[in-house]
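Removed from the display is one protein chain of the complex; every other protein chain stays in position.
When the chains are written out, they are named A and B in that same order, and each has its own residue count from 1.
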Amino acid sequence: MRMIRKLLDAIYLGAGVLAAVCLVAILIIIVVQMVARWTGTVFPGAASYAGYAMAGASFLAFANALNRGAHIRVSILLNALSAGPKRLLEIWCFGLAAAIACYFTYYAYWFVFWSWKFKEVSQDQDATLLWMPQSVMVVGGAILSIALIDNLVSVIFKGNHRITRDLVDQSFGE
Amino acid sequence: MTELYAIVLFLFVLFFLLGTGVWVGLALMGVAWVGLELFTTRPVGDAMITTIWASSSSWTLTALPLFIWMGEILFRTRLSEDMFRGLSPWLAKLPGGLVHTNIVGCTVFAAVSGSSAATLTTVGKMSIPELRSRNYPEKMIIGTLAGAATLGLMIPPSLALIVYGVTVNESITKLFFAGVMPGLILALMFMGYVAFVSLTSKDWNPTVEDPMTFVEKLQNSRFLLPVFALITVVIGSMYLGYATATEAAAIGVVGALVLALFQGSLNWFSFRESLMGAMRTSAMIALILAGAAFLKLSMGFTGLPRALADGISALELSRFQLLMALLVFYIVLGMFLDGISSVVLTMAVVEPMVRAAGIDLIWFGIFVVIVVEMAQITPPIGFNLFVLQGMTDHEMGYITRAALPMFAIMVLMVFVLIWFPEIATWLPDNLRQGPV
Partner (left out) sequence: AEKWDMPMAYSATNFHSENGVTFAECVTSGTGGEIEITVHPGGSLFAGADIKRAIQTGQVPIGERLLSGHQNENAIFGFESVPFLAPSFEASGKLWEAAKPKIEATLEEQDLHLLYNVPWPPQGLYFKKEVNSVEDMKGVKFRSYNNTTARFAELTGMAPVTIEAAEVSQAFATGVAESMISSGATGYDQKVWESLTHFYKVDAWLPRNFVMVNAEVWSEVSDANKEIINTCATEAEERGLKASMDYTEFTYDGLREGGMKVEDAGEELMSGLREIGETMTAEWLEAAGDEGKAIVDDFKAMN
């Protein structure tokens, strides 16, 4: 049990770190592209690479952002309910969210599968095989699905989800 | 009849999902899915992924996380305090005091950022703690921030104006210039409102600042130098042709890092925290944008936005009536869609209507930007409300009420723009014509 817990938390953190690396990559790609232009050289496909990094920075971060309470929801009703009904409502929220995330991941998988099968390439100068960057949708979607199910299980069996607010975020709340 | 059924259904599902606490981005996906399953026979899942991949991997989007990151870095430096130390001596004496730093800060930052959310995060992260520590009314802090941050869409550069210009084939340069004066006037109107409330409200008891001599004020202004240096580098790089808007965002991050390094506030810990924070905030916005992109596709398939626009055009209204109808239409649409999507979705029908009525398309761009700005602060789907909820932990209802006066001022601004169209058209009309 504890092993699984540790593994899951490591996955959420690891994906978050990768997403952060993607963010740094965006910065580096754009700066290099700019410097290349100033010096009269070219960085072909820079915009596409920045776009892929953007996708990585988003999809890989979803689960981490969920567990740190960054994703937004309307919690008026949740806050107004007492413990019992609130638990039921949370089960509905996490259940539906997990269903949507799984649906997304399933179709993302087939989308990327066909990209790979057809050897689809980027139409821009980078000519990247698209299944490679597109895989972040499947990986990120899967990790988000796992995180939502993880929380759903926690709500069902322990009575509460595992979302904790980030310390820095909390400082804004004071 | 189908349209009415569709509207009722969309609204019901949307309210139900959002109201029961489903995360906004995922709720939008749910609504879009229902719409597509009911109104088309097309494969929904494939269309969903095509759209979400296209919108999530877009180059223009990269400016958003970069400007957020820039804000996170600035937040962790002394720059926020410095900006207040520099601005406060000049603004403290105005009726309304330091709340004006919110508006002035947003106005200045709007000149480097193309987006409202990025303006809100950057300025808000600097100003909210400062204003709170000085005991200003919470509602004013939140409300002015929600409203003034929308200037990021009006004062150039502006993503909304680029999208509009490309959609209706009008000069983006002209649109940018058209946004300058209305942006500044709107900022002044916000400041006027703050002054008015501060003079009439009983709850207005901020911590009194120590009086300063003029020389002291000037000396304190040195604290503004880093901020203005950064802004000058970012704006200058754009207007002198060294960088595009997205690249300017990268320059902003590098500049912020350099300044933080000089201040000694950049270490491994603060760097890591700023990066992870930016990663999470931009993921939050990215999830909503992904949901919005899918909803836009679903709406496109159902033909709902176009049917609504067609309904208006069938009424054969006068120019003023048409603008009023469009104002109401876009306010309603803006409640549920992000502003840029509602422009893209409807312009195909609205553009011919507006041209036929003899309305100047550059002027109309500014009109549209104001209604898009409104959409940022109207519930249930208002970007600035979401971002502020994430930043302050206040409920949506509270933030909405705080932003309501700003909404009213924007409505007033629409009438000012109708009565004095020159404030939008004068600058672009008097641009140097022909080659530079």
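Here is the rule we use: a residue touches a chain if its C-beta (ideal position, glycine included) is under 8 Å from a C-beta of that chain, and two chains touch if they have at least 3 such contacts.
If you're wondering where the values come from, they're calculated on a predicted model, not measured in any experiment.
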| item | value |
| --- | --- |
| Neighbouring displayed chains - absent chain, whole complex | A, B |
| Selected residue (touches chain absent from view) among B:54, B:261 or B:356 | B:54 |
| Residues from chain A at the interface with the omitted partner, ascending | 33, 37, 40, 42-44, 46-47, 114, 120-125, 127 |
| Hidden partner chain, residues of chain B it touches | 40, 42-43, 46-47, 50-51, 54, 59-60, 157, 162-163, 165-174, 176, 238-246, 297, 300-301, 303, 344-345, 347-348, 351-352, 431, 433-436 |
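Following the convention adopted for this analysis, only the chains that are shown with their structure count from here on.
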| item | value |
| --- | --- |
| Length of the line joining the C-alpha centres of chain A and chain B, rounded to whole Å | 24 |
| For the chain B and chain A complex, residues of the former touching the latter | 17-26, 29-30, 33, 45-46, 48-50, 52-53, 56-59, 61-62, 65-66, 69, 125, 128-129, 132, 242-243, 246-247, 249-251, 253-254, 273, 275-284, 286-288, 290, 380, 386, 389-393, 395-397 |
| For the chain A and chain B complex, residues of the former touching the latter | 16, 19-20, 23-24, 26-27, 30-31, 33-34, 38, 47-48, 50-55, 57-59, 61-62, 64-66, 68, 70-79, 89-90, 92-93, 96-97, 100-101, 103-104, 106-108, 110-111, 133-134, 137, 166, 168-174 |
